[in-house]
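With one protein chain held back, the other chains of the complex are shown just where they sit.
Chain lettering (A, B and C) follows the sequence in which the chains are written, and residue indices restart at 1 in each chain.
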Amino acid sequence: MKTAKHMAATRPGAVRGWLASRDAALAALVVAVTVGVAVKFPAFVAPSNLVDVFDDTSILFLLALGQMLVILTGAIDLSVAANLALTGVVVALLNSAMPELGVVPVILLSVALGTALGLVNALLVWKLGLPSIVVTLGTLAVYRGVIFLITGGAWINSNQMSDAFLDFIRAPLLGLPVLSWVAILGIAAMALFLRFTATGRNIYVAGGNRSAAVYAGIDPGRMQAIAFVVSGAVAGLCGYFWVSRYAVAYVDVAQGFELQVIAACVIGGVSIAGGVGTVTGVVLGALFLGIVKNALPLIGISPFWQMAIAGLVITVAVVLNARGGRSAGRRILEEKPA
Amino acid sequence: ADIRVGLVPKSLGNGFFDAAYKGAQEAAKEIGGVEVIYTGPTTTTAEGQIETINALIAQKVDAIAISANDPDALVPALKKAMQRGIKVVSWDSGVAVDGREVHLNPSSNELIGEMCVQLAADVAGSGESEVAILSATPTSTNQNIWIGEMKKVLPKFPNLKLVATVYGDDLADKSYRETQALLKQYPNLKVIIAPTSVGIVAAAKAVEDAGLSGKVLVTGLGLPSELAGHVMKGTVKSFAIWNPIDLGYAATYLAVDLVKGDKGGPDAKLPIGRLGTVSFDKEGAGAMAKPFVYDKSNVEEFAKIF
Amino acid sequence: MNAVSNGRLGNGVKLAGDPADGGGRTGHSRFAFARRWEFILFALFVAGFGLCSWVSPYFLDVWNLSDATFNFTEKAIVALPMALLIIAREIDISIAGIMALASVAMGLAAGAGADVWLVVAVGLATGLACGIVNGTLVTVFRVPAIVATIGTMSLFRGVGYAILGDQVLKSYPAGFDAFGQGYFWGPISNEFALFLVLAALFAVVLHGTSVGRRIYAIGNNPEVARFSGVAVDRYRFVLFAVVGLAAGLASVCLTSRLGSTRPSLAVGWELEIITMVVLGGVSILGGVGTILGVVLAAFLMGLVTFGLGLVNVPGIVMQIVVGVLLVAVISIPVLLRKLGLARGGRR
C-alpha cells in the first residue's frame, strides 16, 4: 500500500520502534512458548498441527477482535459468549427444523440475530448512558436465560444437524479450513477498518478521551454503539461456527468464554481504559492463549495442572505486558556527556 | 393427599434426565396420588443443587430423589431434609451414606466397568491395541468408580493397553480438544472409551473431523439419540447404556415406597413396580439392571425414545 | 432565581451557610440520587416479599426464610468489601478462585489433624495471601485490576485442582460445621449473624470514617487523591487483601456448610457477587455507592432466588430476572430524568 510505504519511508525509526513495542515482546513470547512446547513434543510445530491450532483459535480471534473494538471505546462486552450461545442455539434449532435450507440463510440469520442482541447493549449504553459492564452483565444473564426458555434446556445434537451445516466451516480451501479463512479475513478487515476509515479512527478517539471527543464533534456514545453492534454481529456469526464446530448446542455453550476473549485482548495490550490497542496485539494475544490451550494436553501436563498453568501463564503475560507498556515519556535534561 | 416427590437431576436439559423424568411420571401415574416435581440447577454444580434442595424442603415435599453432582457436599443439606421428615433417595450418581436412605445404581459398577472394557475388546480385535479413556470432570463420582472398575478388569484383556485418561469436564469443546490431543499424542491409538454421554459424542466428532473414522473406534456410555449418526458412520460400533426411563421410574417408586413406610437401609428389599425388586447392600445401595448394548441393529429404534 | 442573582451581584462573594444556597442542608443531587436508588431497591424488596407470600403458602415460614438466607449470605459477605473495592475504582474477579483455594487449604489442614480454629485460620490466611497477591500485582506491577484478576482467577482455582486432583477432602474436625450450619439465635444462622455484623462494620468504616472518605476520593480521582496525601496504593493493596480475607471467610462458611471440599467449589460466583454489588447502586466507575444499597441488593437477590425456587422455577430463569433487574434498576433514574425535567440539555 502506497501510504504505508510512504509512512515507513518518512519514519526511519518505525521498524526499530516496533521492535521495542509490546507487540514485539508479545510476538517473542508466543514464539518462545511454541519453541518450548516443540522441544518437548516436536510434532507440535508440524505444519498440519499449526493449522489445527490456528483453526481451533479462529473463533477466539474473531471474538477478540469484536471485543477489542468495544474495549477501545472504553466499554466492555461481557455478553459475547451468551450472545454466541443464544445465536448458536437458534440457528441449530433452525437447521434441525429446516435442514434443507442450506448454509447461507443460517449465516445471515446468525449475523442478524447477533447484531440485534448487540444492538440491545448498544442502545442501553448509548441512549441511556448506562455503564457497559453493568448492561452486559445484565444481558449476559438474560441471553443465557432465554436459551433455556426456548429449548427447555434440551440439547441439539449433531444427528439433528444437516451435513451442510456441519461441513461448511471444515471444508478445506487452499490447505486451510473455511473457518480459518474467515478468521484471516476478519483480521485483515479489522486492521484496515481501524487504520484507514474515519469510523475506525473515531473508535480510538471516543475511548481515548471521552469529553474531548465531544468537543471534537464525535459522539462517543455512538462509537460505543457501533462497537457493540459489531461485537454482537461477530458473536452471532461465531455462534454458528461454534455449534457447527463442536456439533452440539445447549444452554451452557461457551460458558465463561467471555473472560477468555477479554484475556486475549488484555494480553494483546488493549488498554482496559480505552483508546489503546492494535490488531496485531490482539491477534498475538489470542494466538498465545490458543497455543497454551492446545499445547498443555499435548505435552502431557496432568489435567489437574492445566488450569493452574494457564492461569500462571496469563498472569505472567499481563505483568510483562504492563511493564512493557510503561512509556518513557519526555525528558527535560539533556543527555549528560559521559 | 398427594405424595409429592422432588426429582432432582444433575442439571436440567440433559436428554438423559429428561428421559428419567418420563419414567418418573409413568411411575406416578401407575401408583396414583403421586406428584413429581422435576427441578434442578442448569449447571452441574453442588451449590445449585443445594439451592434446589432448600427450595424443596421449604415446600415440604415428601421425598427427594436426586442424582448428585457431588456425593459429599450435598450431605448437610440432605441431612437437614431428612431431619424435617423428608425421605431421600439418590439415584444414578450417589450421595454419601449419611445423606440418603437408599441409593439406586442404574447398574452395578462392576458390571459397567466390565461392560466398557468388553466393548473396547470387541472392537479392538486381536492385536495389541492402545486404549484411552475420556472422562467427565475429575471429580465426578460415578466416572471415577467406573474407571477404577475398568482398571481392575483390564488385566484380563492383555491385548488392551491403557495409555491415558483425560478429562473433558462434560464440556463439548473441552472433550473435543482433549480427544484431538489424544489422537496426536498416540498415533497408534485404537479405542477411546468415554463413559460419559457428552464425552462420547465429542470424541466421535473429533475422530471424524480428524478423518480417522473407523480407524480409531469410540465406545463407552452414551445416548442412542445422540450417537445414532456416529454408529451409522462407523465411528462408534457399539456402546452401552441402561435405560434412563426405567431409572427414573425405579427411583420414583423407591421414594414412594419409603414415604409409605417401607424401611430402607442395609439388606432391605424394596419393590420397584414393573421392574421387580431391588436389594440393598450394607451401604444401602442397590443396582437396577445391567447395561444394555446398542449397535447398528437397534440404535435407530431407541434413538426415537431417548 | 432572584436570590441567586442578588447574592452574586452583591460583592460577588457567596457566603457559606447563606440561607439562600441550601448550604445547611446535607445533600446535593448526587446523594439524592443515591437515596432514590436504595429506595427503589427497598420498594422492590417489599413488593417481592408481598408477592411471594401471596403466591406461595410456604413462604411466610420463619425456618424457610432462615434457610433462604443461606442462598446469599456467603456471597454477600464478599460483596461488602467488594463494594469498597469497586468504589475505589478497582475490581477483583478472582474471588471465587480464592474461595476454592482457601477451601482446599482448609481441607488439607483438617486432613493433617488441625483443630477447628487452626482450620479456620488456614482458610483466612489463604484468602488473605491470595488478596495480597492481587494487591501486589495491581500496586507493584501496575497491572489493571480486571486484567490481573482474570489471570489469578484461573491461577488460584488451578492450584486448587493441582493440589487436589480428583480427591475430595471431608475429614473436617467436629465443630467445624458450626460456621455454615449452626444457629446463633433462634432461626438466625451463625453466618447470617456474621454477615449482619460485618455489614454494620463496613457501613461505619465507609460512611463514618476518614478511611471511607479517602476511598471515595480514590474512586473519584486516584491522581488527585495521591496529590492530596492519600496513600492510594496502600489503600488499594489493603482493600485487595481485605477482599481476599473476606473470600477466605466466605470459604470457611461455605466449606462448613458443604462439609467437604472440591476445587470446583463456588464456580461462577464472581459474577454473582459483582452483580450484587452493582445492583446495590455501587458505580462500576468508582466513587459512588453505599453499604445499605449492597445489603438491600443481597436481600433482593436472595428473595428472588428463594421465591422462584418455591414455585420450582429453575435457577436460570432467576438469572433472567436478576439480569433485567440489574439493567432496569440502573435505567430507571436515567429514564425518570429524561422524561421529567430535561436537565442541563446535553452534556
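Following the convention adopted for this analysis, a residue touches a chain if its C-beta (ideal position, glycine included) is under 8 Å from a C-beta of that chain, and two chains touch if they have at least 3 such contacts.
Everything below uses one rule, namely that contacts and distances are computed from a predicted model.
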Check your understanding: Absent chain per UniProt: "Glutamate mutase epsilon subunit", "Sarcosine oxidase subunit alpha", "Na(+) H(+) antiporter subunit G" or "Rhamnose ABC transporter ATP-binding protein"?
Key -> "Rhamnose ABC transporter ATP-binding protein"
Check your understanding: The chain left out touches which of the shown chains?
Key -> A, C
**Study point:** Option touching the unshown chain, where C:L108, C:A217 or C:V277 are the choices
**Key:** C:A217
Study note, to complete from the structure: Missing-chain contact, candidates A:N209, A:Q255 or A:S302, resolves to A:N209
Check your understanding: Of the residues A:G88, A:G275 or A:G311, which one touches the chain left out of the display?
Key -> A:G275
Exercise for review: Mind listing the chain A residues that contact the chain we can't see here?
Suggested key: 3, 6-7, 10-11, 195-198, 201, 204-205, 208-209, 211-212, 214-219, 271, 275-276, 327-334, 336
Study note, to complete from the structure: Had the left-out chain been drawn, it would touch chain C at residues 1, 4-5, 8-9, 11-18, 21-23, 25-30, 208-214, 216-217, 220-221, 223-231, 287, 343-347
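The definition used in the following text is that only the chains that are shown with their structure count from here on.
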Check your understanding: What is the minimum number of touch steps required to go from chain A to chain C?
Key -> 1
Review point. Ranked by contacting C-beta pairs, which pair of chains comes out on top?
Key: A-C
Check your understanding: So which chain is farthest from chain A, going by the mean of the CA atoms in each chain?
Key -> B
Review point. Using mean CA coordinates as chain centres, what's the chain B-chain C distance in Å?
Key: 38
Review point. Taking each chain's centre as its mean C-alpha position, how far apart are chain A and chain B in Å?
Key: 37
Check your understanding: Among the residues of chain A, which ones contact at least 2 other chains?
Key -> 148, 153, 251, 304
Revision key, fill the gap. Listed in rising order, chain B residues that touch 2 or more other chains are 12, 42-43, 138
Study note, to complete from the structure: Counting only contacts in the complex, chain C reaches chain B at residues 56, 58-59, 61, 64, 67-68, 70-71, 161, 165-166, 168, 170, 177, 180-181, 254, 257-260, 262-268, 305-306, 309-310, 312, 314-316
Check your understanding: Which residues of chain B touch chain A in the complex?
Key -> 11-15, 18, 42-43, 138, 166-167, 171-173, 176-178, 180-182, 184-185, 198, 201-202, 205, 209, 225-230, 303
Review point. So in the complex, which bits of chain C are touching chain A?
Key: 93, 97, 137, 141-144, 146-148, 150-159, 161-162, 164-166, 268, 271, 274-275, 278, 283-285, 314, 316-317, 319-320, 322-327, 330-331, 334-335, 338
